[in-house]
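A protein chain is absent from this complex, but the other protein chains hold their places.
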């Protein structure tokens, strides 16, 4: 077996990490047991480009126990946990090509190494791998999965242009994926990141949440739960109306910028906090971003007008404005939950990776029926993941009676 | 102009009712002003079968001011407000054929009178009118609207069977309709109905909400807001998981039936509270329904096993079970918000009827482009209604910049 | 046995009322069982001036079963339930002197009749009875209880002036009394009253709560639970700060008056909503009071400036202001929970009357040790009531270990 990692001697420590992660990934663990017994992926070659973390480690182990042969590279050169990489090589025969701090050349050479294994199924996080395969030319690949919104958008564009060569399952679109990731995962971790960066008291503060999508909803309700006075800024009237009905104050950015103590962006759009808005702000305002990229706050523009700037605490930069006011930019406007916090808890990845594992099995089983399109995760998988999560938490949900199943069908089809 | 109502002399009193309703229907009022100026329905003949209430009165007045000629009958023989009917006839030249307490023969004869006007557009609440027209044979009708889920289900069945003869807009499917109606309208009014029927204290009580759809969500969050300990029973694992993540206790009906003080059903399904569950319940348990029909609680079965029964308060029936325990059935298991309360506030009908008014105009304008199908309310209308509601409440939402509109398009289509 | 009531033949119906009330007064019922066994009030003469309602009926029955001889008159001529009065006479040998609609002369003559029984213990609701006894001269009375804040204030003034002749237990000051009465009882019933009067939707409305004492706290948190955007107006900086830390918007009345949709007063003070404030308000504003008297809103002033006024719905009066705006005054500015709703649920009276029953027993047992002062309810009684309520709801609370009791003593006294 081929591999290229930092140091195989880290394996024992990596095994502890995998054990700890498994404790918080009960749904995936339960799938692991089923797949280990059934071996539905016996001999199937898989290549995965994912963050090489302990949670990914559990996913890899699960697919191995299902019978697959796996090669793994990193989707981000900085997120690799070298001990996990070592444990995957030593104890689970995964061909890992990843280490923390790879340079760009090494990053692509590792992806090359992956593709040299002639994978049948490819798993990606961001769409780079899929793009690369299409460039280099497809051979064995019968299908793939994609973890992120960004990746799905790229793949859909490829589908529309008619150049997608194999079916891809958009794991990102599973209800159990985006509900957890966005409302609960980012909702909590964004606040965690803000508190770690600043140690401010939320109670009584005017908190401006810009964007009331899934992430914004999660953040707004949690800030309220901590005693914040929450203002929602939203351009979509349907979402704005819903925020209002949930009891939030709703206004536009111009007004909100004058009264906010803490600003959190979650729109997926650009410059939603502009330098003009920042010049309106109170002395001491805090600026943070929980949306996708570091473009939601106009950091570039802010730097241009700044009189001076200094780091006050880790991830907290004090910027003095032309009018003498100071604002505090967190994590340079990058995702505050990842930069200043630790990103998603294992519980969140449990759901996401349960969808991944079952989607890979589904791809293999259904290969003859699928076309080169972007597919949603089948609702049976989504529901199965929810059921596993619930039962792992000891929850028994209601079962419909025969009569009720019959009734709801009639109702659906008209009587 | 033809009409048939209780008493034209009620007109003055009816006018006061319309004024009061208009005060709480600012979005529809704003549409009224635009339509009065533009007269887009000049000479268009409309027949409507709706509850003849003050809110419907405002809708009829709006369509009249838009230029339409209108005939109106009642969708339910018991809900007609005779003073409103009189005001519509006297001050707004609407041909009303409705009075409170019509018998079945009168009800159908009124619908006949309506159809004798040769309407081009038909508005319905439940699907009876649409069914009747299809039976009797279509002549002038170019399209219709439907207010309810039940009606939409019937119309979709007709569409699937290929027998639908004209396009129908499913007003029920507008976001601004179902969000308000279900989560906020029924969410609040169901609790209002329970309190009027029982005058119990919610704080500290174990409240079991059966069904976590839009209605159940609204009820559960409001009961929590009143200090109840809320348990959610739900058969769909995705919804159950969401309820759990929102901090509710989730379990099945068997367990919940043993510990609940107050039960509220909102599933749309049958016998979700069975006699077996009722026999599990604590002495003093309260049973109510906020779902669609009086089938969610097995009232029939309950009556069969009851040792005795008496009315304790209006809408509150004490039923003694074979084991000597007493349970309290509200409003005979019918919709507690309508039976024991007053149903939806005018604010809720404002949104629903704004969609109705704009959908009628849309039908007329687009008649050449539409096929005999069930259509959703166009999202432009839905968003316009939301905008009008927000601005009537003095809310200014965020406006996207050119750059942001451009960015979000790129993002959508991939970069 | 002497008595004077409307009609003894109402007794059977009154018995049903008592049964229904007992079902929601489990703590008092449990005390009833203990007292019936122990008979601590054997032969003790009690005179009570209370609202003659079904809940008071259960209290009277309890004291009778404890062995007391009781005479009862009404604390308010309009609140007497004649069927309950009849049942108390017929089935429980209580000397009732009360009927619905007594005139002033009859009211005082009934109190006279009461005092003619030479009571040893007197129970009052408002202080009228205590004042009357002191005027007429004391003979047998060894002590009394007082239910209301108003009464306690009067009695404390008498104590300070050195004219109080017997010990009085201020039931109002029990934690289990005022917590339930104010935060939970009035908190819920005020909103119930507003909804019954108006049937408006709370979600999205700007709700101004004037006063952040126990009542205001309850109302504010429940309005938020229904989706309202809550603003708190408070003159005490400590309370204002607490409201702010709980996430409410805090401002003064001048600002709040410009933006509120619904106003609820709960300050115990005078003209907290003045005509000047009302002239600031938006067209359509709703005015209600949940404080003590109908002085919190300047109703008198409002009537003086009003251009016209009419009743729109029961308890809802539309008042047209000089500037043409309309405001809606609920229940004429009187307590909206009592006037437009049904006042406190039985569960609330359960706590209050459990304190009453145990305080009477305590007065009798401790008569030799008490001086002519106003006493708080002994904390043992308060805690016992809480324990009974909890266990009646099936709640088992934590028991301290010997070690823990010892530790907390050391801690208290210093180590």
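As written, the chain order gives the labels A, B and C, with residue 1 at the start of each chain.
We take it that contacts are C-beta pairs under 8 Å (C-beta built on N, C-alpha and C of every residue); 3 or more make two chains touch, one makes a residue touch a chain.
Source: prediction; values computed, not measured.
Novice: Per the definition of touch given earlier, which of C:269, C:309 or C:325 contacts the omitted chain?
Specialist: Here the residue in touch with the unshown chain is C:269.
Novice: Please identify which residue in A:40, A:77 or A:345 touches the non-displayed chain.
Specialist: The single option touching the absent chain is A:345.
Novice: Looking beyond the chains shown, say which of A:103, A:161 or A:199 touches the absent one.
Specialist: A:199
Novice: Of the residues listed, B:6, B:24, B:224 or B:239, which one is in contact with the missing chain?
Specialist: Spelled out, the listed residue whose C-beta touches the missing chain is B:224.
Novice: Which parts of chain A are in contact with the chain that was left out?
Specialist: 16, 20, 23-24, 184-185, 187-188, 192, 195-196, 199-204, 221-222, 224-227, 259, 283-284, 310, 312, 318, 326, 341-342, 345-348, 393-394
Novice: In the complete complex, which positions of chain B touch the hidden chain?
Specialist: Missing-chain contacts on chain B: residues 203-204, 224, 227-230, 241, 244-249.
Novice: Given the full complex, what residues of chain C touch the hidden partner chain?
Specialist: Those residues of chain C that touch the unshown chain are 153-154, 156-158, 175-176, 179-180, 183-184, 210, 233-238, 240-242, 244-245, 250-253, 255, 268-272, 382-383, 386-387, 389-390, 393, 395-401, 403-404, 407-408, 411-414.
The criterion applied here is as follows: only the chains that are shown with their structure count from here on.
Novice: Enumerate the residues of chain A that touch no fewer than two other chains.
Specialist: Where chain A meets two or more other chains at a single residue, that happens at 241, 244-245.
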